[in-house]
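I am attaching a structure below and will ask some questions about it afterwards.
A single protein chain has been omitted; all remaining protein chains appear in their positions.
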Amino acid sequence: MRKIATAATLAAGVAALAACAAMQSTPRDRALALMQRDFHAEGIAGMDRLKEDAVQAACNKYDDKPPADVAARLQKEQAATLKFPTDGKLLGNWKSGEKIAQRGRGMTWRDKPHKTSRGEPNGGGCYNCHQIGPDTTSFGTIGPSLYNFGKLRGYGRDIQRYAYAKIYNAKAYSACSQMPRFGHIDALTEDQIKDLVALLMDPKSPVNR
Amino acid sequence: MHYTRRSVLKGVWAVGALASAVTAGLLSPARALAAWNKDAFGAKSAIDAMRALGVANAEDTKAIEIRAPEIAENGAVVPIDITSNIPSTTAISVFIEKNPFPYVGTFDFSQGAMPYVHLRVKIGESSPVRVVVAAGGKHYTTAKEVKVTIGGCGG
Amino acid sequence: MRRALMLSLAAAIAAAAPWSPAKAQTEDPVAADFDKFRAIMEQANPAELFEVKGEQLWKTPRGPKKTSLEKCDLGLGPGVVKGAYAQMPRYFADVDRVMDAEARIVHCMITLQGFKYEDLAKRPFSSATKTPDPVSITTYVAAQSAGMKLAPSQSHPKEKEAYETGKAIFFYRAGAYDFSCASCHGVDNQRIRTQPLPNFTKPEQAIRAVQGWPGYRMTGGVMHTLQWRLNDCFRQQRFPEPDYASETLSALLTYLTANAQGQEYKGLGIKR
Partner (left out) sequence: MPDPMKIRATVQGDVADVRVLMAHPMETGQRKQGGKVVPLHFIQSITAQLNGKTVFRADISQAISRNPVFAFKVKGAKAGDKITVTWKDNKGESRTDETTVRGGS
């Protein structure tokens, strides 16, 4: 339902807000009240997305630097959400992984569950933040470079599991990481995460050549 | 809209423009009367377009300056500045070699117009931008590569 | 047990960190080249076509009440356009709230001309085939502040309050991806793909939140304002959608603009 703010309702809203402000005077409280009033659900992005979960609440409260005990507790809770593939395989196809890493769409207003508005599978948007393969120079720098990921760390199963888990839920390692929890929020499927692990870990992947 | 009146007016404009350009001796009658060159604009390769325009014999030169980005921020709008340093330049033609229809257009200069043009074009993929200059009855050419990057965050 | 092992392994990997993050340099040659050609294009900016249209719309009697916007008070008195954009968002006593330029224009279209918010908010952003009137009008209004210093008023208590509220909105992490505005715009020297991400918490970079808007966007060849820019940020943040011209957006714009206080607004821009 779209909330319409006509001049009249705006005025009413302002009055209500003024009343609110008297009771709850912190900027955060005002911000939350305003956003609650001024946002509307659009497609798959419901109003529930404005509510913080435990991780978001702690990161907001501690300005992304929670005390060590809080961080440890959160990381433990997040690690408990990790689901590894039931077939035991962690390496998919690095070529598909490259496509998932290149694409950034999905999870917003006109997209569908697991699919973008164009009918493609969701992207991971990995290149938005990370250097990955050697041929893509238009990579972002918000996250560390993942070039030579396997080559530098070895190709063992423990590292494969680490890569899988990190993509599935980065908050299991760093409570206030800026990286989305792609598996946890069901943005990427198990097979897609396997393909991304292959992109990082397959010795034949351009990432490691 | 007064359809007939409009089309008559347009007709007058077209004839008037052509007549004045031809009488001024600035455009060869052949080029002026050829109007919009369907064959050249419909050609799928730069060389076919150049043949259709009769400029395929253009010789290489360093006397044409093409100012365009090495890497275009957005292929939908690529700014290009072209200056010809060849005396008696009368026209500049532009081709984006890798576009599905490479021929972008021809710019004619007369009555004091300097052999310079700024234009903004769509470039589908990284491609040479080829320029052909008509001067003193001959044709000269040069090219500059423009790279087109992939899009941004794509959210 | 296995999880514990894995986690400690991860810690070891992180600590060893044999890679160094590829930081975007301020003298990134690609970004410098983009800036250079954008500056060339701004000398003849298609945005001016929308400024011309916006001026016409401002001066023409329109809407159910058949009045022009020449009595619209943008904060400097009824009808004063010159310099008004550079001094917004600001507090308006008639609505007892802070409004940004486009919110104020929409307010004038509703109160003076009799347009309905519902109609204006239905399709508030430009498409290949249509540029909404408030977009053209905002473009016209903004262009009349080109070359002026940004001076959003921060003297009224509600203006200070809007700043603090906007700041809290800026840092609020939520949504499917756990993003806040600060995820992309709270750190120095980052870029997404090839696009530099200015740090809006710093005065000298905050100007880049406002600079170049309203802007002609090369993608699609359409005119967009800050209302669109913020709407699209929230979309990419995977939030629900903010209401057009809402107080939330005015508060956020107050925070961003006041951080850029005193810097020169150069007028209409060209955007990727």
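In this document, chain identifiers A, B and C correspond to the written order of the chains, with residue numbering beginning at 1 in each.
We adopt the following convention: contacts are C-beta pairs under 8 Å (C-beta built on N, C-alpha and C of every residue); 3 or more make two chains touch, one makes a residue touch a chain.
Just so it is clear, the model here is predicted, and its values are computed rather than measured.
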item: Chains in view touching the one left out; value: B, C
item: Of B:56, B:86 or B:117, the one touching the omitted chain in the full complex; value: B:117
item: Residue among B:55, B:77, B:132 or B:146 that touches the chain left out of view; value: B:77
item: Hidden partner interface residues of chain C, rising order; value: 41, 43-46, 48-49, 52-53, 128-129, 216, 218, 220-221
item: Footprint left on chain B by the chain that the document does not show; value: 7, 10, 13-14, 17, 20-21, 24, 26-27, 35-37, 41, 76-78, 96, 99, 101, 103-114, 116-122
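Just so we're on the same page, only the chains that are shown with their structure count from here on.
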item: Contact-richer chain pair (by C-beta pairs counted) among A-C and B-C; value: A-C
item: Residue list for chain A, restricted to those that touch at least two other chains; value: 108, 128, 138, 140
item: Set of chain C residues in contact with two or more other chains; value: 192-194, 235-236
item: Sites on chain B touched by chain C in the complex; value: 69-74, 76-77, 79, 81, 118, 120, 149-153, 155
item: Chain A contact footprint on chain C (complex, rising order); value: 3, 5-7, 9-11, 13-14, 17-24, 95-97, 107, 110-111, 116-118, 121, 161, 164-169, 171-180, 183-184, 187, 189-194, 197, 234-236, 238-243, 245-249, 251
item: Touching residues (chain side chain C, partner chain B) in the complex; value: 30, 33-34, 36-38, 40-41, 44, 192-195, 218-221, 235-236, 270, 272
